[in-house]
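One chain of protein is taken out of this complex; the other chains stay put.
Think of it as A and B in the order they're written, each chain with its own count starting at 1.
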Amino acid sequence: MNSVVKMLLKRIGTSLVVLIGVSMLIFTIARVIPGDPARIALGPNASIEQIDKLRERLHLNDNIITQYGYFIKDLSNGNLGISLYTNRPVTTDIAQFLPATLELVIFAGFFMVAFGIPLGIIAAKYKDKWQDHSVRILALLTVSAPSFVWAVILMLLFAFFLPLFPVAGRIDDQLLLPDNITGFLTVDALIDGNFTVFVNAIWHILLPAFALSLSGIGQAARLTRANMVETYKKPYIEMAQAFGFSAKRIATKYAFKPSLIPSLTIIGLDFAAMLGNAFLVEAVFAWPGLSRYGVQVILRKDLNAIVGTVLVISAMFLVVNIIVDLLITYINPRIRLAKGQ
Amino acid sequence: MNNPLLKITNLELGFNTFQGEHKILHGLNIHIKAGERVALVGESGSGKSVTARIILGMFDELTSANFSGDILFNEQRLDLMTKAQKHSLRGKEISMIFQDPTSSLNPTFKIGQQFYEVLRTANPKIKKQAANKIAIDWLHKVAITDADRVLNSYAFQLSGGMNQRVMIAMALVNKPSLLLADEPGTALDVTVQAQTLNLMRELVTQENTAVLFISHNLGVVREFADRVYIIYKGRIVEQGKTHDIFDNPQHPYTQALMAAVPRITGGGIPEIDDTSERYYDPIFIHKGGEEIGDPV
Partner (left out) sequence: MKKIFYQLTSNPMSLLGVILVSIVILSAIFADFITPFPEHRGAIVDFSNFNQPPHWPNIFGTDLVGRDLFTRIIYAYRISLILGFVVLVISVPIGVSIGLVAGYMGGWTETILMRITDVFLSIPPLVLAMSVMGLLEPSLFNGMMAVTIMWWPWYTRLVYNLTRSETQEGYVLAAEIIGASKFHIIFREILPNCWASIITKMALDLGFVILIAASLSFLGLGVQAPTPDLGSMVAEGGNYLPDSWWLVIFPALAILIAVFGFNLLGDALREILGGEE
């Protein structure tokens, strides 16, 4: 256990270094662009005085290193500055919009694993048979379109032509929202014991989450298949076959577990990439997440909000990677035991 | 009851390639009686490992492979069986030991779990605890004293010799009547290989398990086998009782093989050039080494 803690601390350490790098990068990009952010933020009718005042407040008159110093000082107090778009602290804005995005991404991640991995197993078990060919074509198709394309296609099919699912939003307007505890509607509804809201929230999230997960499903299926096909060539699978292990147990257990280890890292990366793709799906389904906010602050060159949003999303990304690393350590005895020595 | 446990008659195997059929085996005749230890000796690429896999029915998947010939096991025609029937024999009636024990054990499951799975193939309802007891018992038989630790380990934590013993125990635990040993322990160092082979010989004698021993190592074969088949390029070139073949090799290829055995160090044999046309001479059968039912 001690070894896992050590590994975790090390990963958190390097992630923090990377995160500082991200802040420098995005901060630099944000400050070296042409144009005066203060002028853009205040609009064309602002007076020179107003602009000067804002430049002062944003420390825009200092050099970039000093500016970054102010930024880090604020950040260590948990302060990402004030959004020029909403005029509220960036942290408040993100806290409001992030949970909806995370809920969507987590559902999509669940779909990715729940559909993608079994499809990959089936394809590998029936390599070069029709099951394999179908899964491969399907998987390649799903990764061949951005998630907004799947979102509009699914919406057209299952919300308009076959009105099975709602077109937009997280929940029906007439329903009373549960207390905001986690920000995840489904979880809050369960805490509240409000089953109607829970079912309604699930009903709303299914289509966007599926659209977001589709290319992930394809990726997971492709990876699982590829790694399992490699594993099937290993002597220990030949041994399992020679010893009469059932084909099903080999596919779901003895060939699956060794194949999962190389797949997991990439599946983790794909999961993390959904944090970005969620922007596209949210735009199609009018999902009240970080997307609208992100696009708005980007279009308005709202520096604090852009830097804050990117930083928070990158932090999420790194957290997902750490979780995946932990999972791999848990699954792969070779790593788990080697670290113990 | 003089019928052999395994009788292979006129086994041919070829692969369809884009240049036409490529023949691997040209009509093998092999038999093994219950409890008998028979060696199939030849250089790599001679078709000996393929034969073992055909017996196990692990070649069916390949659509480009063609076989013909009868394989009679325990009065049943293996070559006519369905996949499921063949599958039900594996690990129970026929078992196998592989070249490299460490890479033949799954690196992500403990030995105990793999032992449990082997026992489950014979008895699907077996409980983990009962399986554990049997496993410990059998590990003791292969001279593993700290069986508990071994069952709780992964293959990569154990030595090659230890893994080989584990494999032997797993292969014999369901009391198969035939054991296929494909170059067992070639990946181990020589002394460890000798130790584990001795163990294996004792156990199969005890259990009256027949063995098809596939090897290129003449030294090991001489120690282990009752009878020997020499295979060259998919044909049996000489067969007979072990001491007859070693004392009096008749076929030019066998003679070349014997000559190539390093005198002092033992171990593998060097690659033999197939320069001699005489290697294709007809089969030589020593007295007492005939196929059953063949005219003598």
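In this section, contacts are C-beta pairs under 8 Å (C-beta built on N, C-alpha and C of every residue); 3 or more make two chains touch, one makes a residue touch a chain.
All values derive from a computational prediction rather than experimental measurement.
Enquirer: Under the definition given at the start, what are the shown partners of the omitted chain?
Expert: A
Enquirer: Kindly state which of the options A:Ala38, A:Leu54, A:Ile250 or A:Ala272 is in contact with the chain not pictured.
Expert: The missing chain is touched by A:Ala272.
Enquirer: Consider the whole complex, including the chain that is not shown, and state which of A:Ile64, A:Ile106, A:Ile153 or A:Ile323 touches that chain.
Expert: Residue touching the chain left out of view: A:Ile153.
Enquirer: Footprint of the hidden chain on chain A, which residues?
Expert: With respect to the unshown chain, the touching residues of chain A are 15, 17-19, 21-22, 24-26, 29-30, 33, 136-137, 140-141, 143-146, 148-149, 152-153, 155-156, 160-161, 223, 226, 272-273, 275-277, 279-280, 283-284, 294-295, 297-299, 301, 306, 309-310, 313-314, 317-318, 321.
Rule of thumb we're sticking to: only the chains that are shown with their structure count from here on.
Enquirer: What residues on chain A touch chain B, complex-wise?
Expert: On the chain A side, the touching residues are 234-236, 238-247, 249, 254, 257-258, 261, 331-334, 337.
Enquirer: State the interface residues of chain B toward chain A in the complex, per the touch definition above.
Expert: Within the complex, chain B contacts chain A at residues 56, 58, 87-92, 95-96, 98-100, 103-109, 117-118, 121, 154, 156-157, 167, 170-171.
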